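My structure is below; once you've seen it, I'll send some questions.
The other protein chains are all here in position, but one chain of the complex has been omitted.
Going in written order, the chains are labelled A and B, and every chain counts its residues from 1.
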Amino acid sequence: MSDLLSLIIAKYNYWLYVILMMIGLYAMIAKNNLIKKIVGMNIFQTAIILFYVSIGYKTNATIPIIKSADTGHGMVVRAADYINPLTSCLMLTAIVVSVATFGFAMALTVRIYRRYQTLEEDELRMRLSE
Amino acid sequence: MKLLAFIVVSLTGALLLYGTAEFSDWGDPNSPASLHVSNYYIEKTYEETHAPNFVTAVVTDYRGFDTMFETAVIFCAGLGCFLLLRDFREKKEYFYRHIPTGVILHVKDGKKKITTGKEFEYMDKDWVPQDLINRTACRILIPFIQIYALYVVAHGDYSPGGGFQGGVIFGSSLILLAISYDLQTLVERIREKLLGILAATGVLIYAGIAAICMPMGGNFLDYGKLAPLLPAGSHVRALGMLGVEIGVGIAVMAIMVIIYINIVSVGRHDEGL
Partner (left out) sequence: MDNYPVLIVVAPFMTALFAGLFIWIEERLSYPIVLTGLAVSVFSAVNVLLRVIASGTIQYNMAGWPPPIGIEYRIDLLNAMVLCLVSGVAFLNLIASYRSVQQEISDRTGAYYTVYNLFVTGLLGVTITGDLFNLYVLIEITSLTSYAQVAMGDRDRGPLASLNYIFIGVIGASFYLLGVGYLYMFTGSLNMVDVAVIIKDSQGSSTVLVAFILCILGVWIKMALFPMHVWLPNAYSYSPVVFSRAVAPLMTKVMVYVMIRLMITVFGYDYLFQKLQISDAVVWVATIAVLAGGIMALAQKNLKKMLAYIIVCEIGYMVGGAWLGNRLGMTGAILHIMNDALMTFALFLGVGNMIYRQKSVDLTDLRGLFGKMPWTMGGFVLAALSIIGVPPTCGFFSKWYLLLGAFEKGAYHFAAALIISSLICAVLFFRVFEICFFEPMPHGHENLHSHGIIEEAPVSMLVVSGIVSFFLIFAGLYSGTIVNTIILPFLG
C-alpha cells in the first residue's frame, strides 16, 4: 500500500491529468445536452494537452529559449538546463486542432438550434423519428 | 446510459493509469522522453538555424510540415463555418434610431436605406444603449493591441510568440471592435471578401515559401536553399521561419474573425452580439 502511495506521489501529475481526462470523457458520453457534451470534449482535449506538456518538464530547468549568456562564440548549451521543447511544439498543433473542432461544433449547434429550437439529445431523437 | 458511461470511463482510466506505472518521475531529466531527439534540438538548434527560441525553431523548421497542415486545419474550420452557416438572403426589415429625439423608425421595404451618421444610427433587434465610456476605451485600446500582436509575430524567433499567437491577438482586436460597437461596424470596415482572400493568402504564403525551395534544389521546406534569394548569410533559415510565421499570422487572424462573424450572426452578417 505504501508502495502505491509513493508511486502516486512521485507521479501525481499524470494521475491528476488522467482523472481530468476521464471527467471530460464521462461528460461527452453521458450528458444529454449538446453544449455540455461539447464542454466535455474541450475538457478531454485540454487534459491530453496538459499531460503531454508535463512529460517535458525537468527540475531546475528553465524555458526553452537560449539565455543570452550562452550565445556567441565558444558557447556550450547543456540539455539539462532547458525543458523539452518537442512536447510544447506538438501541443501547439493539438491546441489548434481542438480550437478548430470546437468552433465547428459550435457552428453545428447553432444551426441545429435554429432548426429545432431545442438542444437536448433525447428530444432531438424524438423529433427526428417522427 | 450513465451506468454504461461510468463503466467505460473507469476501464479507460484504469488502463491509462496502469500504463503510467513504468513512467519516470515527474521532472526527471534522464527520462527517455528527454534524451533522444530533444537533446539534439536543444544542443544544435542555435548553430543550425540561429533562432534562440527552440520551440519556434522546432515548430517551423524541423517539424514545419506539421505546422503547415495545422494551418490548413484552422483554414478548414473557418471555411466549414462559412459553408455551413452562410445565408445569402437579403434582409427585409431595418430599424433606425434618430439620435437627437430617440424616435425609432421601422423600414419594411429592404431597398430604401437611410444613411447612418450623426443623425441616424442603425439598430439591431436586441439593441441596448451604447455606453460612451465603453466605446471610447475600446477605440483607444484597439491600435495598441494590434501593435502588440505584430510584435508577437515578429519576435517569434527571439521570445515566446509566433504566428498563431500573434494572429489570435490581432483577430481578437477586431472582435473587440464588433463587441464594443456592433457587428455592422466591423462588417463595413472589413468586407467578407477581404477576409476570405486573406485567409487563403496566409496559408498560400506558407506553402509558397515551402514550395519555392524545391526548384532551388532542396527538398520541400528546406529553407537553407533559399540563400540566393534572401541575402542573409547564415541567418537564412531564421528568415525563412519568419516568412512562414507571417503567413500563419495573417491566416489565423482572418479565420478567427470569419468564425466569429458567422457563428454570432448565424450566417447573415447583419446583427449579433
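Side notes on the structure shown:
Throughout what follows, contacts are C-beta pairs under 8 Å (C-beta built on N, C-alpha and C of every residue); 3 or more make two chains touch, one makes a residue touch a chain.
Since the structure is predicted, the reported quantities are computational estimates derived from the model, not experimental observations.
For the chain that does not appear, the touching partners among the shown chains are A, B. Only one of A:M22, A:I48, A:I66 or A:I83 touches the absent chain when the whole complex is considered: A:I48. If you put the missing chain back, the residues of chain B touching it would be 15-16, 18-23, 31-38, 40-41, 61-66, 69-70, 72-73, 75-77, 79-80, 82-84, 86, 88, 193, 196-197, 199-201, 203-204, 207, 211, 214, 218-225. If you put the missing chain back, the residues of chain A touching it would be 25, 28, 34, 37, 41, 44-45, 48, 51-52, 55, 86-87, 90, 93-94, 97, 100-101, 104-105, 108-109, 111-112, 115, 124, 128.
As a working rule, only the chains that are shown with their structure count from here on.
The distance from the centre of chain A to the centre of chain B, each centre being the mean of the chain's C-alpha atoms, comes to 19 Å.
If you check the complex, the residues on chain A that touch chain B are 7, 10-15, 18-19, 21-22, 25-26, 29-30, 54-59, 61, 63-66, 70-71, 75, 77, 79-80, 82, 84-89, 92-93, 96-97, 99-101, 103-104, 106-108, 110-111, 114.
Residues of chain B touching chain A in their complex: 1-2, 4-6, 8-10, 12-13, 16-17, 20-21, 23, 25-29, 31, 33-34, 37-39, 41-43, 46, 52-55, 57-59, 63, 66-67, 70, 73-74, 76-78, 80-81, 84-85, 158-160, 162, 164, 259, 262-263, 266.
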